[in-house]
Each structure stands twice: as structure tokens, then as C-alpha cells.
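Apart from one protein chain that is not included, each protein chain of the complex appears where it belongs.
Now for chain A:
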């Protein structure tokens, strides 16, 4: 189980989600992207908080 929960890749995934969420929140192209930006951001931030407790 420990094999799957390593900090590096999970943190990277969380950071990608956060960055995607911020871009979706502020982009001027599609309202639908803006609509789903908060869920993406929240998922990324929650994942980052959890992943930072995983072993190295």
C-alpha cells in the first residue's frame, strides 16, 4: 500500500490540479471552465494537504 502513496507524484498531481483550477478560474474563453474551476481548485488543495503528509 505504501508503494502507491509516495509524496512526490501525489504532490505533483495536486499542484497540477491547483494550477489548472486557477487558469480555469481566470481564463476569458469559456464560462463552463469557470464553473468547474472551484471544484478543481478545491480537489487540488485538499489533495496537496493530504499528500504533504505522505512519506517521501
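We adopt the following convention: a residue touches a chain if its C-beta (ideal position, glycine included) is under 8 Å from a C-beta of that chain, and two chains touch if they have at least 3 such contacts; residues count from 1.
Just so it is clear, contacts and distances are computed from a predicted model.
The UniProt record for the undisplayed chain lists the protein name "Sugar ABC transporter permease", from the options "ABC transmembrane type-1 domain-containing protein", "Sugar ABC transporter permease", "Dye decolorizing peroxidase" or "Gluconate 2-dehydrogenase subunit 3 family protein". Seen across the whole complex, the unshown chain contacts chain A at 11, 14-15, 18-19, 21-22, 25-28, 31, 34-38, 41-42, 44-45, 48-49.
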